[in-house]
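Heads up, one of the protein chains got dropped from this complex, but the rest are sitting where they should.
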Amino acid sequence: MGLEAKLQQDGFITTTIDSIIAWARKSSVWPMPMGISCCAIEMIAAADPKYDLARFGSEVMRFTPRQCDLMIVAGTVTYKMAQVVRRIYDQMPEPKWVIAMGACTSSGGMYRSYSVVQGIDQFLPVDVYTAGCPPRPENLINAVMTIQQKISKTRARDFQDQPFDNTIITNN
Amino acid sequence: MEQRPTVYSDEKLFKKLLEDKNITIEDALENEMVINMGPQHPATHGVLRLVLRLDGETVLSALPELGYLHRGYEKMAEEMSYIEFIPHTDRLDYTGTMCNNVAYVLAVEKLLGIEAPKRAQYIRMMIAELSRLAAHMVAIGTYAMDVGAVTMVMWTFREREKIQDIFDRLAGARFTTSYTRIGGVASDADSVTLKMVRDFLDQFHSALDEMDKLLLSNKIFIDRLEGIGVLSKEDAIALGITGPNLRASGVEYDVRRAKPYLFYNEMDFKIPTYTDGDCLARYWLRGDEVRESVKILYQILDKMPQGEILANEPKHTLAHKAEIYTKMEELIHDFMIINYGINPPVGDVFFSAENPKGELGFYIVSNGSGHPWKMKIRSPSFCNLQAIAQLCKGAMISDVIAIIGSLDPVMGEADK
Partner (left out) sequence: MEMKELIVEKLKKNFGEFVQEVTDFRNDLSITIASNKIVDVAKILKEDPELEFVMCKDVTAIDWATRKNRFTVVYHIYSFKNNITLRIKANIAEESPAIESVTSVWPSANWYERETYDMYGIVFKNHPDLRRMYMPEGFQYHPLRKEFPVLGIPGSLPLPGKI
């Protein structure tokens, strides 16, 4: 029975605050498209009319980190870029999630070279790794759905104790 | 201690303001500002960074900073065999991947002194033109989106998807195809694929007209771009600009015509040029080029010859997989090529092809071993970006976005 039908019947539902917040959060994940290279084109393709990421509530791509809760890192992260990626991640408000899109971000991919970071998990907490070079748009949508599942398991109080993190990156 | 306003970081200016009784508000605002644009900015097409010095809204000077996507291709190429590098060429200009594949294998073939069979060359020409369409679709769409016409990007990506479906069938991958091989192509284009291409072209005209209608008479769009970022013919040549940006400044130079490779000399097509050299001209030029490519594609489909798709050069060309599994000779050659490489003669060649962004050149130095001793990629986006500082000077800050969009750099290629 859908929610609408139940509401028509009884006029109210009982649930927990946790689940209603998790439900709201997961249905409107706003991605921050950290498009760096080739994968970014497939990320745009995921939002285009054919694949239509909007069906999962994630079409609102915001290019400012302050309005986002999901960072899609799409593309090869070099050492020079890593500082930027991290600074942008630090600016996103809590709670936040990260998708490592493509082989490059997950492991360095085909670039075993001096300037490419061999996996962004060296400096970012990654929630979902997406395989492929580039992952097909379906695969990215799958990753967003996985993030949604992950969010639906969270409780509101999981994030309450974390102070607003405004740390500036230190080079070490 | 008295409370200081924090707006004035300049100590001297602050003192002057406190002491001077006749000061007017204009003096206080006499100030230049340095702002940073990118590397994470939706309009910089990837990870270009610009540092702008502004006086009000006017850009006094602009300083591009590259290298945020420097992946070390040239170094990696020195450690790889010639065949191993083909997938890497996909990721140079990642909007039109097949063009890079074609340019690279042609460069290696020039070094080896071999030639692919005619059908393979026609297929290469077909995929190069298709990916030119795909690349221009991204260029036009994102450019229009940057200056405010968001609908365009949806429409152009809809068309691009159809091209990628063709690639998917032809090469088994939508996007990073790695389809060409030294001495040929990986697999034959069957009749279904060719039919797909024709069907796509047949409906593409109306889609293009639709896009034109959206912007052709759109006053906002035209006003935003006309007369902005003017690049004169002399400057364009001096700065080493190639491709659509050069032709928009009135130089009729296209490698497909100047140094025909593949079978472009058998094709009938025009080289569109404009003389204005402004952002609008660069926009129309891409539109015109798309139409010319469609014309070429029809001719290719009509003339497509039958025959082999791999050259008969066992020392340099990988055989068909089916033969490798069943025949001893082919198995040995395959083993040798994969393990020791194709060992071209000692020497160096420079080959360039006309890519969607401009002239993509490969300079390969061989010392006779299986790896290139040196591989230099002359990437068009890198050279085109050199114009940015000059174009931005004196423009308004909102024009900077239009200028970047009109130059259409792809950072994967510019940073290498």
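Going by the order they are written in, the chains are A and B; count residues from 1 in each one.
The rule is short, and it goes like this: a contact is a pair of C-beta atoms (placed from the backbone, for glycine too) under 8 Å apart; a residue touches a chain by one contact, two chains touch by 3 or more.
Not measured: the values here are computed from a predicted model.
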Q) Considering the whole complex, which of B:237, B:271, B:324 or B:338 touches the chain not shown? A) B:237
Q) Any idea which of B:37, B:50, B:66 or B:228 touches the chain not displayed? A) B:66
(Q) Among B:143, B:204 or B:382, which one touches the chain that has been omitted from the display? (A) B:382
Q: Looking beyond the chains shown, say which of B:141, B:243, B:341 or B:361 touches the absent one.
A: B:361
**Q.** Interface with the undisplayed chain - residues on chain A
**A.** 79-80, 82-83, 86-87, 112-115, 117, 122-125, 169-172
(Q) Tell me which stretches of chain B touch the chain missing from the display. (A) 66-67, 70, 72, 74-76, 78-79, 110-111, 113, 237-240, 242, 251, 253, 258-259, 347-350, 352, 359, 361, 363, 365, 373-374, 376, 378, 382-383, 385-386, 415-416
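Everything that follows uses one rule, which is that only the chains that are shown with their structure count from here on.
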**Q.** CA centroid of chain A to CA centroid of chain B, Å
**A.** 29
Q: Using the touch rule from the top, collect the residues of chain A that touch chain B in their complex.
A: 34-38, 40-42, 44-45, 48-50, 63, 75-76, 78, 80-81, 84, 88, 110-116, 133-134, 136
Q | Interface residues, chain B side, partner chain A - complex | A | 39-42, 46-47, 67-72, 75-76, 87-88, 90-91, 94-95, 138, 153-154, 157-158, 160-161, 164, 174-176, 411-412
